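Partial complex: the chains shown occupy the same locations as in the complete assembly.
The chains carry the letters A and B, assigned in the order they are written, with residues numbered from 1 in each.
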Amino acid sequence: MPGNTWGHSFRITTAGESHGPGNVVIIDGVPSGLELSVDDLLPDLARRRPGQSSIVTQRKEADQPRILSGVFEGRTTGTSIAILIENTDQRSRDYSDIQKKYRPGHADYTFDAKYGFRDYRGGGRSSARETTVRVAAGAVAKKLLASVGVEVLGYVVQVGDIRASINDPANISLDQVEANMVRCPDAKAADQMIELIERVRSERDSIGGVAEVVATGVPPGWGEPVFDKLKADLGKAMFSLPAVVGVEYGAGFAVATARGSENNDHFVYRGGRITTDSNRHGGMLGGISSGTPIVLRCAVKPTSSIPMEQPTVTQDGEATTISTKGRHDPCLLPRFVPMAEAMMALTLADHMLRQRAMAASEG
Amino acid sequence: MPGNTWGHSFRITTAGESHGPGNVVIIDGVPSGLELSVDDLLPDLARRRPGQSSIVTQRKEADQPRILSGVFEGRTTGTSIAILIENTDQRSRDYSDIQKKYRPGHADYTFDAKYGFRDYRGGGRSSARETTVRVAAGAVAKKLLASVGVEVLGYVVQVGDIRASINDPANISLDQVEANMVRCPDAKAADQMIELIERVRSERDSIGGVAEVVATGVPPGWGEPVFDKLKADLGKAMFSLPAVVGVEYGAGFAVATARGSENNDHFVYRGGRITTDSNRHGGMLGGISSGTPIVLRCAVKPTSSIPMEQPTVTQDGEATTISTKGRHDPCLLPRFVPMAEAMMALTLADHMLRQRAMAASEG
């Protein structure tokens, strides 16, 4: 079975390459009656877009989405929604380097091994360009979630050895995130991150980091044990994004050194409902949402494409060197934030609808 | 859609609770002709079994599997395979505590929120007892993988602040892992881990840790972009297991502080094939296996059930306290290893068959 579909009850299927005519997503499962227009898609696309600031790639893309179906008189009809984003920057250039040499850290070799050959223009399907339509679909999922009071927000918490200080993940605002071009709500850390990214770029290198993504308003009960636990599907969602090599919830890897007595969050009755007095568990217990904010972090590797010269081999196994010419992100994190939000929103929308079907029988 | 099925081409569906009559798995997609008997299932079940050593729960379970279908004259027929493991330890006891109180760190509250009520005996379906049949099915997947030269092995690399020293994840043997009851191939660290676990237990508490799971022999080309990347499905596999709150590949969260120039593994031609000179990428590029060993680590939280008294609330929101009576694991890691191996094997078997279907057309 191929792998270009995400979700079950709320599902998206995507197609498109870096330098082909365009990228397409079909969203199937959006309930009817939701207000939707192209304007709903633009803000997140702008947050993902190349060229948005001085610390991201300067590739030029309009990223103008076109809704081809599923919306009538401003509302979703319940039928499948197709969105097309044409690639405008398909300028002809010389790809002979990529065509024959395997770029370190990229999927050139593995695509060749899997498919026998590949679209070598800008990475083809392995390029992060395919996430454009994920972000557009994620904006639809966010609208659906907003209708039941759920909000998803991500931000950068680490670039290199610069770490943000976040008091309460559930109390960060979009404005705080968008206040600077690195998308870190800790203004002081943000300045240092930007400085680091600029230094790294000037050194013809790249740098990794960590993003945190938070969902608030998720009611208790979403997630389908034993395999489609919410933490399992959210984990898959994040790992499906390019460059993600680690995911953790709540206390995360720090649980390794913790005792049960300190790691367990205690149930309390507060504000008319049962909740926990702390959130080391990250919003899910037994893989089902607990009603507390869902908090996860993704480790994002440094951009594989760097201007610096690196050793590699050709398709025929001959030793050579390669260096990335042209545009690249010195740090993926600022543009990663809307992608991660999109995947979280798509996953939550799916589980929201799945829970509707599983709701206790009244009979 | 409910969530008790794993995989697509090689898929398992499970049922069963902690204190019901038994646990069942149906394995669908096993190619015909594979030699299979109950004996193939026993070793991993023994590694998962309660009561196997002094540092795990002392619950008594025979864990004797029965193959009900899909095998004829010692070979798989290509039809679905059902395996039943009856629960022998269903002794009557007093569950009134669990029934009305929410155990910290457990799924009691979230199950109630999701389903309206729950089987409160020993955690019901949220108990790790359901992993028994995952391990049995994983043993079948391991046999299929072995037929193409793939091996899966896990071990413990951290308990509390004790860290093992592992030179080469691809060169650990099952004998090294099974040489001690904590399943850590670093003998010296193993002794310290066992000592720590015993101390923690004597303090009526529990402790977390980290396990590493490795697959060797996976050919380049497994994994289905863009959503069913191998790293995405393996990540989901691990997060579907109880108590896992973090997963990372290769260099993992350490990439956050790395430069691209140091993080990129370089392609080289060695031993007649293209590979990389290091394995910070953990065996997958673009979510597709690269031919190098797949290496991941799981952060496992300390057991939520502890004999120590903890504050909590009842179903009605009244403050109370609870302490676990009877049997529990002071540290989940030793028994977690075969569970994680099973999920990795099931995922790899699925992608092995998926790649068969996707193989390049000869026409």
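By our rule, a contact is a pair of C-beta atoms (placed from the backbone, for glycine too) under 8 Å apart; a residue touches a chain by one contact, two chains touch by 3 or more.
Owing to the predicted nature of the structure, the values given are computational and were not obtained by experimental measurement.
Of 4 total copies in the complete assembly of this structure file, 2 are presented in place.
We take it that only the chains that are shown with their structure count from here on.
In terms of their C-alpha centroids, the spacing between chain A and chain B amounts to 26 Å. Remark: chain A residues 1-6, 8-9, 14, 102, 104-107, 109-111, 113-116, 125-126, 130, 158-161, 200, 205-210, 219-229, 231-240, 242, 244-261, 263-269, 273-274, 281-282, 284-291, 299-306, 308, 310-313, 317-319, 354-355, 357-358, 360 touch chain B in the complex.
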